[in-house]
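Take a look at this one; I'll ask things after.
Left out: one protein chain. Kept in place: all the others.
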């Protein structure tokens, strides 16, 4: 037990995580590309045309994956934030700042693809539906996190302030989600209603899942890559960084 | 196979703007983000090299 | 204990000394609520419909505007250091400051709200619900706001960053608060909304001071 | 001349250095405009009707929030004294500061407005009118705001007092600005409103810097 | 009582000092010297627990500071560059509130006496905003007379004071030391507080 704990903390040090991340990220990037190709192929060439929505429904393959990732990444950030506050590890702060831009990007993509889907399906780019509203708020939470950590120049302080914000935010997300949901369903907008495919075709489901996997791999790959850069930036004065082959060369 | 011709594929049953708008922007973002990350890494590595070179001169 | 009381007394004294402060938060509330009819047009039906939302958003903005003074002045002149060095735990001192903030900037809003509600032609019953919702909700605004204020402390341009952090977290308060009044207007009964609002406030009362204290310690480094 | 240019350059540099500042004024605008639907309810018809008012009020509040930083920082660290002692006339330096303020906090609002307009389901034509009205109106907001910022300089609790002074003066901008968009939506033609707005801006461009300078001199005593 | 061992401090990427050790016993003073930017302020703030230390240990009454936080803080009085003076409040109110924050109630006569001793007679009821720089500093220093803390940590207490006030402050510190107190301070001026103390120079 004790032994395993020590092992974990070994990888929690930037010095040993740096090469590990360097070895891992290309694999995840490759997996992302493979899943993405498979998902696109399924989505565009195998999955049938939807009875109600025609070809427009194919947006689902990016939309759902992006939405899921945006929510999931926020939870991961909160997880690292908690680790950082409890164990005071340096790596956790680096992980949160490596993940945040990607999470914000997915939140943006969810909004963007949703809006592009909404126009043909509902006749409006935007409606104040519970899900959409809470996704918008999630996007703002991401931006707040990024702006806050960018505004503090001492990385250690930035990490800890960001960690507090992330935890406060993650506690609030369910509250926000349910409040918005209740708000919206109490007096539903008259002209708009969600028309969803009642039961999804099997191939659609698979396409969606493959794309979700692809996005997942992409997020891991880019986060690992970015955390390496952040380690370089923050540990610039240590000897092990100066001894790295890519710096010496 | 759903499509009889490339033109039909690109027309997306009249939803071209929306479908390609979504997929295009998504693809764009996923290309630009790694490029930005790479640029950041190059900057970091370069400034580190310069600093180390400067330190060597000092000594 | 005496330190807590001293903090509250001092903050109230400062608010009195700066005279305009209490009044101007109120006026901001009043002006924002009056700008809307100007921007939107005078139809009474429409106004009655948007009244709860506009009043609550006005209260929310007024509360938020006063937030960046919550810790900033104390930080700048070194009082916050002294608080951190006081034998009394910082979290308790922070709670007193939040309480004082609510007394100065939240409570007056509650008292003014019915007057502004009249502008929008609300019924007495709805006005009462509006007051209760604000009474339950404004402490929540102060509590959440304290976290944001502590996080953005000492960061230049913090004022606007503060709004970015805090406004998304204010959403539930807004929804339940305005929702209570709307539900009452449309005859659905405001009880559910109000009790949820109260629950949120109690929860925040327990946890927000700790989060704010942690953030303050970071700012003091 | 070089002093004027230096002031603008410096203010833009400071805005970049504080990174978040430019962005956060924008986000405040975005968040306020998104809060209203949350307070009022999601019906699209209603939202379309209140859109011009809400967006203009949002722009107005965002512009106003950034005002108290216009002179305050310079006052506190003594830069304002140095400006008053500069051989270049103070009124010109003040004009440059106002221009820089608009570039940082007004122009981005103009560019963001159409996106927010989409949330309220406005037509492309109305969006264009909205942008034009903001383009003509936001400089007016900065100019009037400068007077208010100068008058409340160095007065504690000035932030809220500032809103109290400035908001009433913003009313014409709001009425003509939101009016232009509404007129366009209801098919009446926005020309009249827009030209009035432009006239007001030009007038303010001539007189506001002088008034602000006079107020600054008082604050420096 | 206060023992500081092997303290090191890093700000940004700069190592300000390392291996700083000293100890203070009852009745002793320590005058911290060093060039501008040597890290004197940083050292004082670390001792008070306001700043994060890179390494080293600080003990009060034999126990590491982190463990006995509350007691330590009750024994400590810190006066930084900023005097914790509220511009809107009068000198008297400022002093009484500072005492309350330290956990003690200060009655009016004691406060008046302290202000008078620091030469603020007749200015007790003037809002601090109207006081001159040196007078504001004196209000902050009046806290020394009303506190019961054993360890005084003073960052440049003599700045902005006129000659007479400097002498008065010296005698106040000397009294404190005679009563078994300790004083740790920085100053660019030479100060004479008697034999029971020494100077420590930071940096080259």
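First chain written, first letter: the chains are A, B, C, D and E, and each begins at residue 1.
The rule we apply is simple: a contact is a pair of C-beta atoms (placed from the backbone, for glycine too) under 8 Å apart; a residue touches a chain by one contact, two chains touch by 3 or more.
A quick note: this is a predicted structure, and the numbers were derived from the prediction, not measured.
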>> Out of E:35, E:107 or E:175, which residue would touch the omitted chain in the full complex?
In response: E:35
> Pick from E:6, E:26, E:55 or E:189: which residue touches the chain that isn't shown?
Replying inline: E:189
> Who touches the missing chain here, D:13, D:115 or D:199?
Replying inline: D:13
> When the complex is taken as a whole, what residues of chain E touch the one chain not shown?
Replying inline: 11-12, 34-39, 41, 81, 119, 123, 126, 130-135, 137-138, 156, 159-166, 188-189
>> Which parts of chain D face the unshown chain closely enough to count as touching?
In response: 2-3, 5-7, 10, 13-14, 17-18, 73, 76-79, 81-89, 93, 220-221
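In this text, only the chains that are shown with their structure count from here on.
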>> Taking the mean of each chain's Cα atoms, which chain ends up nearest the overall Cα mean?
In response: C
>> Going by average Cα coordinates, which chain is farthest removed from chain D?
In response: E
>> Using the touch rule stated at the top, which two chains are linked by the largest number of C-beta contacts?
In response: C-D
> Compared with chain B, which chain's mean CA position is the farthest off?
Replying inline: E
> Any idea how many Å lie between the Cα centroids of chain D and chain E?
Replying inline: 46
> Centre to centre, by mean C-alpha position, how many angstrom separate chain C and chain E?
Replying inline: 37
>> Where in chain C do residues touch two or more of the other chains?
In response: 18, 73, 155-157, 161, 164, 167-168, 171, 175, 182, 221
> What parts of chain B, by residue number, touch at least two of the other chains?
Replying inline: none
